[in-house]
Every structure is written in C-alpha cells, then in structure tokens.
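Left out: one protein chain. Kept in place: all the others.
And now, chain A:
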Amino acid sequence: MTAQGIFQVLASGLLMGLIYALIAVGLSLIFGLMDVVNFAHGEMLMLAMYAAFGLWAISGIDPVLLMPLVVAAMAIFGALVYLGIVRYAMRAKSNAGMVQIFATFGLAVLIQGLAQFLFSPDYRSINGSFLAGKTVNLLGVFLPAPQVFGGVVSLAAFAGLWLLMTRTDFGKALEATREDQGAVALVGIDRNKIFALGWALGAGLVGLAGAVMAIFYYVHPQVGSGFALVAYVTVALGGFGSVFGALAAGLIVGLVEAATTLVLPSAMKSMGVYVLYLGVVFFRPSGLFGRL
C-alpha cells in the first residue's frame, strides 16, 4: 500500500477512535460514579440512533440540528433507568454486583426485543443531512465530513465534560460522591439525586454519540452490540471510571484497529486491540489511567 493509503487508514482510525471514545465515556462515567457496569449501553446507543432517525423521518429537519433533542431525550431516559431499575438493583442485600449485571442485561434484551417489534428489523439510513456524502480531500487522504464532524463533537463533548467536572458544583458533587458515597450524605448531598443525574449525563453522552453516528451509519435493532463490545474494551483499557482514560483509549483502539489491518488480514483486525488489552491487563490491571 502507498504512503497515502497508510495515512488514509490511520486518519480513518483516528476519526473512528474519537467516536469510540464518545460512545465509551458514558459507560465509564457511570461506572466511576457508582461501580455499576451498564450492560444496556449498546442498546442506549441504538435507541439514540433510532431517535435521531425517527425525528428526522417525521420532521425532515437536518439530523445535525436534531442532536440536542436526542441528547435531552436520552438523558431523561437514563435518569428513568436509574430511578426505575438500577436504584432497586443496588439495594440488593447480597450479591449486589450480580443483581446489577442481570438488571441492566435484562434491560438490554428487553430494549432490543422491543426495538425489533416496534421498528421492524429493517435497516434504516438517514439520507437528509447536509453533511452526507461530503468528503474533505487532504492531499489524497479522504476525510468524510460526517466523521470529521463526529470527531469535533466528540472533542467538544470531552472539553465540556472537563469544564463540568472541574468548574461546577455539580462536578464537585459527582467527584465527591464517587470518592465516598457515605460521606457526601453527611454534608447534605442527596446521593440518589447525584446518581440519577450521573445516569442522565452518561445516557446523554451516548445519546450524542448515537445522534452523530446516525448521520453516517445504518440503524437497526442490533447495531449497538458491536459498538458496545468496543466500548467495554475501551473503558477497560482506559481504566474503569476514568473519563479521560476513555478518550485516550478510544483513540488507541481506533488507531490500533486500523494499523492492524496494515499488517494482518482484515478479518483479524480486532486482534490487535485485544492483544494490547491483554498487555494492559498483565502490566497495569487498573487500565492506563485507572485509579483502582
């Protein structure tokens, strides 16, 4: 392959990595806050993509403009999932970890089944965005406009998240709750409220990822599962609970995946990522930026 081809593959890997990071950060955030792994994360991504598709199909408005609506809807959904399911799962007297896993896993199965029933298993695509089909040609390296846009949104989301975590009272409350759930209650912070807001934030972020992806990817009831798998590896690689670990790990996963195809047959492209992950497990089990 030519040098141009190699740059193309790496640039695409980088863009995909930013998307992976955006998908993974909500998962990491929720885990960091309350030690709950959300097994319905991929299905939340799928719901967000359907929300974007549905709103576009009904209104005809460009999906880029519909993004805030999708994010808001997913944030409300996330808070409801916490208040309606996870809150109760956390109260389990014994084996709470298992109960949480099965509660969110069950939710995933339910959402997927409902999606297939209500939306049919057909593949949908949004054809109406002004970004669709446009590419930026940088010296023969093609950067598709929707993915570039997705990368910019991802970086902006991480910047916003950083400001939120460091500059606001809510961010401080989040940080405090994740450090010591018991102590925050003593200083008058409602743990339940913080958790619900944490779920809203996590689901809102995956909603953002879904809204961006719907512009350039197809939508169907199983679309989340493939990305969820990547998200779990990303979170584990970056360190469970580390928000910026997710960004770094997302980029690494995207790049390593792309680079693997330069040396190995494409069918084995996820191998590079898992080999890297195994290495991290051996030498730094808490993940690259984990604080376990």
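The working rule: contacts are C-beta pairs under 8 Å (C-beta built on N, C-alpha and C of every residue); 3 or more make two chains touch, one makes a residue touch a chain; residues count from 1.
Quick note on the criterion: contacts and distances are computed from a predicted model.
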Protein name, per the UniProt record, of whichever chain is missing from view ("Germination protein KA", "Sigma-70 family RNA polymerase sigma factor", "Amino acid ABC transporter substrate-binding protein" or "Xanthine dehydrogenase"): "Amino acid ABC transporter substrate-binding protein"
Listed residues A:Gly78, A:Gly151, A:Gly198 or A:Pro221, member touching the removed chain: A:Pro221
Options A:Gly60, A:Gly182 or A:Pro265, residue touching the unrepresented chain: A:Pro265
Identified contact with the non-displayed chain, of A:Tyr88, A:Tyr123 or A:Tyr274: A:Tyr123
Residue numbers in chain A that touch the chain omitted from display: 1-2, 5, 8-9, 12-13, 16, 113, 116, 120-125, 127, 133, 135, 137, 142, 144, 147, 216-218, 220-222, 226-227, 230, 257-258, 261-262, 265-270
